[in-house]
Every structure is written in structure tokens, then in C-alpha cells.
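Only one protein chain is missing; all other protein chains are in place.
Just so it is clear, A, B and C label the chains in written order, and each chain counts residues from 1 on its own.
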Amino acid sequence: GQQGQEEPKTDEGKVSEFSVAMVTDMGGIDDKSFNQSAWEGLQKFGEENGLKKGKGGYDYLQSKGDADYATNLNKLVRNDFDLIFGIGYLMTDAITEIAEQKPDNKFAIVDSVVEKPNVASITFKEHEGSFLVGVVAGLMTKTNKIGFVGGVELPLIEKFESGFIAGVKAVNPNATVTVQYAGAFDKADKGKAIASSMYASGVDIIYHAAGGTGNGVFSEAIDLKKQDPNKEIWVIGVDRDQYEEGKVPGTDKSVTLTSMVKRVDVAVYDLATKTKNGNFPGGQAVEYGLKEDGVGIAPTSKNNVPEDVLKQVDEWKQKIINGEVKVPTTRAELK
Amino acid sequence: MLNILEIIIPSAIFFAAPLIFTALGGVFSERSGVVNIGLEGLMVIGAFTGVVFNLTFADQFGELTPWLAIVVAMVVASIFSLMHAVASISLRADQVVSGVAINFLALGLSLFLVKMWYGKGQTDQVQVGFDKIDIPILSKIPVLGPILFSNGYLPSYLAIVLAFVVWYVIYKTPFGLRLRAVGEHPMAADTMGINVTKMRYIAVMLSGALAGIGGSIYAIIISRDFSHATISGQGFMALAAMIFGKWHPLGAMGAALFFGFAQSLSIVGQAIPFLKNVPTVYLLILPYALTILALTGFIGRADAPKALGTPYVKGKR
Amino acid sequence: MSENRLTNILVPVFAVILGIIVGAIVMLVSGYDPIAGYSALLYGAFGDRYYIGETIRQVTPYILAGLAVAFAFRTGLFNIGVEGQLIVGWLAAVWVGVAFELPKVIHLPLAIFAAAAAGALWGFIPGFLKARFRVHEVIVTIMMNYIALYVSNAVIRSVLSDQGFKSEKIYPSASLRSEFLQSLTDYSTLHYGIIISLIAAVVMWFLLEKTTTGYELRAVGFNQHASHYAGMNVNRNIVLSMVISGVFAGIAGAMEGLGTFENVSVKAGFTGVGFDGIAVALLGGNHAFGIILAAILFGALKVGALEMPSAADVPTELVDIVIALIIFFVASSYLIRLVLTRLKKEGK
């Protein structure tokens, strides 16, 4: 029957209290990317509402493979969490299926859209954020050669790519952007090799949207910087403020020019609060852009980016917010 | 074109180095007659130890840290390889099986410890790595200098040097002669008063040590942290390189360099004009397809050491 | 004879027990509560009908992957390529599943057949190269794994989707799922694949032990010269062995594609099922029925593990350690046999 739920094996979870949990993809809550960011949001929410980690409070489950998504989501359902997040587009199918099976539970998915009455979808306007870091790159490149390293060639990543290129072109039409995909989000060696070939061919700024593969980009930039400290090369971080990742050992410098931050934490926090207060946006697709502060450039940017550049970035930001500029989300739109 | 080579060759060498170390380890083990599918796992242990040591002691040892990290990784991995030795030599285990066990155990254990010590799925980024260097004189050679001896990492070059050292040890020294004898015809070696068990233990531990180095330099130079994805298949590629190289140190090195070249070609290729509009998938499968072709075509069959995979039991024919 | 068989059964049992004990010790020394850990594991695997369903679902591909590895083993070949054969099988099954809509009686078998064929092809290549050029099957199968991974990803992107990361959902007519099983196990992803894999086990046993084909395959596995002398076609048997092994692996892929996921998506890395298959085969003593038991054990461990972090906050990796230890003890069965024979002697 539809009402398949059973009592959780321990009833410590008090029904009165609001409990929320999330399932990560293979990244885990420390992937220096959206999983981690999401967990930070959830923790913030938990602490502010005096919840404790675990059943009946706030919690997470990490997946070790595609096969685990459904199982993990179900686990949380069976533990009676009131709101359950699936983090990452990989979770789409699992959420869709389980949402159907458990119409009385509330779900949310990040980075993808699921049209079910009991699912709230959270997506981001990565292209907008990418546009801004594109502006930074366009203004700061010395060689007029800029690089973009993507993880897997997906519509999602294409948003980063197109937004970024648009940003560059907007401020520096005769700069060229070399685009290359590593084919994976967890192949640091490929990231490093790609970066090495890009820098060697004169590129001086690389924007990566490649998760763990990006680590390779950083390590290459750092090694080059160590070899020749006055070499002008930069990396633009993604998802979170990656200033730390760019730190050059033995110095206080970082090769991280700026980062396109994607405030999954904010979004998760918002949605959890909304739901707690009884207005769960079921069936809706909430999109977080510059306007909602869902995306933007990292505050640490000022360390390496001069004032005037940041000023221009702000101007573009306004233009986008008030609709003067429409940022492309696909290569097609870019043309 | 030259410029392209300057990009491809260094990254080829840099891809190859960890494979070379590990494959050389494999040569020792299998030359003594012990199959070592466990290279992958031993690399994992090496990577794990290298990174953890580096993170923990960076402040004490400063620039020395990565080198010490390699040494420690080497030691720990060779101790770990003892399990394989005990199982497959003393307990007459099926060597493939115990190798598989090593692989599972290495990954499970190291991730378990990472979760325990760092409370998360991967370690932090190591701060002190190896520096890119231009080899003093050599890098000044016209043409070749920039292609072969610039923008490299010292460990990469050491790997190549080591291959020749191993070749010398295996083919020129009494130890090498005995090692090969033990792998070809242990009973003959035994009747000549060679301690088969001891030789095989040494060989397996050497393979552990070298795989440990391979894993640690991979982690420290490339991924800079340790996670489930750090070592994913490199051990098997090293195994392939060893067989591809016909259980010969220089052959193994050649094969590893070949893999490295194909790898970097598949990546850098996308930047090369005439390869630009080739679909990426072809470049991605290039290394593996090439290897198969090479083996089928000009390399032909390789002859494994005769006693490979068979535990030695006194007085049994 | 029978005593021998008894030891052959006792060895893995002891191995499992030892593995679990050492696992407990590991938990103790690293400050976790073994009781809590294992009871969480147990609950997560068999705690209620949902978990049982999930466990069986996980067991399904394990059985087939184990059979694939074992079949090659028994004929003297080491097929590390099960992973790759599984991936192409998965792809092929889903391809057929989404390509057209047919009556179930045709569509489902067709999809499974496609998977088997794909796996067979992926096994044929290393088999052929071994037979024709004496190329070491271990390398070729390793290489074929990567090729399978990248090719299937490429196909998913360009053929099965428009630059997307996953295919459409397969038509119900090709699905192994069923309302009945779902209601039975409260919406677990359990599907009819388990029946197929059990049948496969019987097939393997019969083929290898009872038929002339199996006799030839085993003979070639043991001694190629004698087989040649006896008038068997050695090369043909090598190829055949890899092909059949690939068929099992391919069907394992179909289980994922038509049952567990009902689609196929771009993979960042290997599924691991193929490699776990090696472990399953080894623990199962490369014997069809042993493999079923081994698959059940590993399936339960894998699924149960997911409960450990939340319920006992023990890292799931503990299970991988236990599995590794079990394999290790099986490998070192000589030790256990020694002990057993001692015991027997005492008994007399």
C-alpha cells in the first residue's frame, strides 16, 4: 500500500520537532564544492533552531555510488525526516521516483528540476556568476588568452562556460577563450595536464568548473608560480571561495584570482526555514541568481583584483540584476 | 610543432613517473615468481601515507617534507606488502586472490583512517609539494633541452634513472641472478642452496616499496590530497606496463612512458590544430587502444617467468 | 573425498567468521562500538522488507559478475574485464530499452540478449587476441575496461541523449521492475533480475560440470598441450570461454540497466561491481553455488554498510575492510586447512 512507512527502529525522533537531512552524491560533505556548501547551510539551520545532529535533528548520508541514491533517500524517509534534500543533478531520477512513491514526504533537489507536487527544485544562475568572473578575467588578462576547464560536458557546465565567455567578450572582445573538458570531475591529473598545456600556450587565467579535477589546475598553477614567482598566472575558483586552494606554499600569495561562489548553503538554509514555517514551495522551481545572492564573486577577490576592476564588476552585476544584460546559458545563445 | 612537443613530452614523463616506479616494483615481485595484482593497493597505501605524513610534518621539515614523505610511504607500503608475501609465499595462497585482497584492504583501510583522523572523505591539500625544475645543464641543450629537461619534477627523472639501476641489479648482480632463478625454477635454486622463501619475501617487499613511492609521488605532485579517487587504476596500468615491457625493467619503463605519452596526447591533443575536431572520445580511448594494438602487432607474446604464480613447496614436483 | 568437500565448505565459512572478528577488533581499537556497528549493518541489510529488497537487488549483479569471473578462472583465464563487459552490457540493454516499444515478451528478452551480445563482444576481443596472438588477457581486459567506460559515456551523450548525462528511462515493456515486488518490499528497487541470475548460476554449473563443452573448457584450462593432443581446438575454447564469461558480465549490466536504474548515465568512474565480482568468485570457490552464497554475503555487507554511519557512526569503509579480510583468509586457506586437519587428527 502507499502508506508503506513503518516506525523508525528507535523513537527518539520527537514528531513535534522539525527535522531535515540531505543525501550527497559521491563528493561527500567535504568536497570543497556544492555538497560541502549545502551541508554548511544545513548545519547553520540546525544550530540556529537548536536541532542536534542525527535522527530527529539534522543529518546527511553520503553515497558511494549511483546505486546508493535511492537507498539513502529511502533511509531518510524511513527515519521520518520532514524535509529531505538530494544534492546534485545526479539525484534527479532517484528523487523523482521516491517522491512518487512517498507523496506525503517533502523533498528538495539542488541543481536540477523535478516536477512533482512534493518536490521543491533549487537551481542557480551559474551563468550570471560566471559572467562576472569572466569580466574580471577579460579585464586582467595580459596575454588576451584565457582558459576554461570543464569537468564533464553537461548542460549544467555549459552554463558556466557560456556565461564566462560572454563576460570576457563583454569587456575584452579580442581576448580568446580556450575551452577544454577533462571528461571527469575527479581526475586531478587530467586537470593538471590540461592546465599545464594551457599555461604553456600563453594562457594566463584559467576558470575551472571541474570539481576535483580542478585541484590539478591549482597544483599546476602553484608549481609554476613556485618555479618562477613573477610569472603572471591565475586560476579562477568555482562553487566556493577557493582562495585557500590557491595558496602558494611559503608565501602569503594565492594564485586564486577570484572565485565564482554558488551559495548552495544560502539556498538550502532558505528552503529549510520556509518549510519549517509551513510554506514549503512544493512543485516550484526556485532559481537563485545574482539578485537572490545565490551566485556571485568571492569576497577575497579584493586580494588579487584591483579596485577599479571590482567596480566594473559591480556595474555589470547591476546591469544583469535589472535585466539590461541577458546572460547566455548555452553556446547557442552565446552566438 | 616543437612547441607542442614541449607541452606533450614533459607531461608524458610526468604521467609516466608513478607508473615507472610501480611497474619496476612489479618486475621485482613477478621475476621472483610472485604475481602482484596488489600493486594498485600498494600505490593507494603509498599515496595515503605520503599525503598524511606531508600534512602532519610539513611544519617540522619544511622543504624536506615531500622527500621524507616518499621515504615513509616507501617503508609503510613495503610493510603492508608483507601481507601479500605471507599469504602467497608462506601460506601458499593463490597469489592473484591475495593480490585482490590487498587492493580491497588498502582502499578500505586508508579511507577508514582518513574518516577517523580528518572526519571527512578526503584529506586537506598538502602545502609543500615538489618544485618544477629545469635540469641545470641539460635544459640548455637546443631543441632537446626544453622538450626533455625543462618543467619537470625531480622524482620523474629519478624514475627513469631507477629503471636503469633495476636493470643493472637484475641482470648483473648475484642477487638478480638468484631472483630470476627463483622465478624460473625455484627447486633448482633451492638445490643450489638459495633460500627461495627469503628471496621472494625480499622481492615482494621491494615491489611494495616501489609502488609506495609511485603512489606517494602521484598524490603529492598531482592530486595533492588523498581521497577514494586519488589512485584509480594507475596500479593496473603499471601492471600492464610491466607485462607490456615483458617483465624487463627497461621494457616496463618504455611501456610506462608510452602510456604517459598516449595519455598526454589525449589531453593536449585537444589543443593541437589537426586533432582539434576529432571527437574527444577517440582521444580518451587512445592510450588503451594503442596499447592493445601494440601488444597484438609488434610486441607479440611475452613469456612470463616460468614459476610465476606457483607457490614453492619443498620436495614437490 | 567427502571429507575433502567438507573442508572446501568449512574454509570459506571460517574465513568469513575470522573476517568479521578482525573487523570487530578494528572497530574496537579505533574507538567504535562493534556491537552497535554490526547490529546497524545487520539492520541495514535485513532490518525490514525494504532493506531485504535492496540487499537482494544488490546481490543480483554480484552473482552474475561472480559467475563471469569464475567461468574464465575455471578455464585458466583471468578476466579482469568483467567491469567493462558489464558497462557495455548495461549500455546495450538500455539502448534497446529506449529505442523501441514492443510487447514485453519480446522487448525484455531482446534487451537482455543485446546486453549478453555486447558483453560477449567485449569478451571476444581479449579472447581472440589471446588465442590468435597469445596476448596476455589481463592487460587487454584492463584496457577494454577503460575503452568501455569512455565509449559508453560518449554514446550516452551523443546517441542516447542530446549532450545530456543520462539516457531516457526505458519503456516499461523492457523493465525488470514490478509493482508486485515493490509493494512486497515497500518500494525497494528489487526486480526480477534475481531469478535470471539464479538461472544463470545453474546454467554455468551445468555447462561446466555436465557437458562435453565444459569438459573441453576445463581440459584446456588445465593443460593446453594435452587438449591439443586429444583433438580439442584449444584456440576455439579460449575464445569461447571469454565469450561466455562476457555474456554473464553483460547480463549483469542488464540487471542494472533494466532493473535497478531503468536507464544509463554518464559514469565518472567504474561501477566496481565487476571488481567485486572477483571477490565474489574467489569466496565462492569459483563454484556456481558457492558464488550465490558469496554474493548474498557481499550484497548484504554493501547495503547494510549504508546504515552504519548514521546509526553507529562507523565509516562505511569498515565493510570494505571486512570484505578484504575475508578474501585474504580464503586466499590463505592453507592455514585454515592445516588447522582443520589438526582438529580431525585430534578427533580420531
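We take it that contacts are C-beta pairs under 8 Å (C-beta built on N, C-alpha and C of every residue); 3 or more make two chains touch, one makes a residue touch a chain.
Here, contacts and distances are computed from a predicted model.
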From "Nucleoside ABC transporter ATP-binding protein", "SMC-Scp complex subunit ScpB", "Serine/threonine-protein kinase RsbW" or "Heterodisulfide reductase subunit C", the hidden chain's UniProt protein name: "Nucleoside ABC transporter ATP-binding protein"
Chains in view touching the one left out: B, C
Identified contact with the non-displayed chain, of C:Arg134, C:Lys169 or C:His228: C:His228
Touching the absent chain when the full complex is considered, from B:Ile194, B:Ala256, B:Val281 or B:Leu308: B:Ile194
Contact residue for the chain not shown (choose from B:His84, B:Lys115, B:Lys132 or B:Arg178): B:Arg178
Touch residues of chain B, complete complex, unshown partner: 172-174, 177-178, 180-181, 184-185, 187-194, 306, 314-315, 317
Residue ranges of chain C at the interface with the undisplayed chain: 1, 210-216, 218-219, 222-223, 225-233
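In this section, only the chains that are shown with their structure count from here on.
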A-C or B-C, whichever has more C-beta pairs in contact: B-C
Approximate Å spacing (C-alpha centroids) for the pair chain A, chain C: 35
Touching two or more other chains - residues of chain B: 229, 232, 280, 284
Two or more partner chains touched - positions in chain A: 26, 62, 64, 153, 183, 186
Contact set on chain B toward chain C in their complex: 83, 86-88, 91-94, 96-98, 100-105, 107-109, 111-112, 115-116, 229, 232-233, 236-237, 239-240, 243-244, 279-281, 284-285, 287-289, 291-292, 295-296, 300-302, 304
Chain B-facing residues of chain C, complex: 26, 30, 78, 80, 125, 129, 133-136, 138-140, 142-144, 146-147, 150-151, 153-154, 269-270, 275, 278-279, 282, 315, 317-321, 323-325, 327-328, 330-335
Residues of chain C that touch chain A when the two form their complex: 43, 47-48, 50, 54, 58, 150, 153, 157, 163-166, 169, 182-183, 186-189, 256, 260-261, 263, 265-269, 271-272, 303, 306-307, 309-310, 316
